[in-house]
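My questions all concern the structure below.
Here the complex is missing a single protein chain, while all its other protein chains stay put.
And now, chain A:
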Amino acid sequence: MQAAFNLVMALLYLVFWGATFVIFYHLTRFGIGVQPKRFAAAFFLGSVVLFGISLVFAARFDFNSLFS
């Protein structure tokens, strides 16, 4: 069960970073002017912070405590 949870978590993070890449790529590649670059920077920083927080909570979460 723990392994299944880890797999689901890894898939979620993979989807998150995939979508982050697509948004970041579009903002930096096709954006004209300053605004898309600012959005891209804020988006990337926020994504890293959110991912970090999520990872901390995932690491602290004891999967076995659900069944005790």
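The rule is simple: a contact is a pair of C-beta atoms (placed from the backbone, for glycine too) under 8 Å apart; a residue touches a chain by one contact, two chains touch by 3 or more; residues count from 1.
Just so we're on the same page, contacts and distances are computed from a predicted model.
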{"item": "Complex member absent from the view - protein name from UniProt, among \"ABC transporter substrate-binding protein\", \"YdbS-like PH domain-containing protein\", \"Anti-anti-sigma factor\" or \"Alpha/beta hydrolase\"", "value": "\"YdbS-like PH domain-containing protein\""}
{"item": "Residues belonging to chain A that touch the chain removed from view", "value": "12, 16, 19-20, 22-23, 26-27, 30-39, 41, 43, 46-47, 50-51, 53-54, 57-58, 60-62, 65-66, 68"}
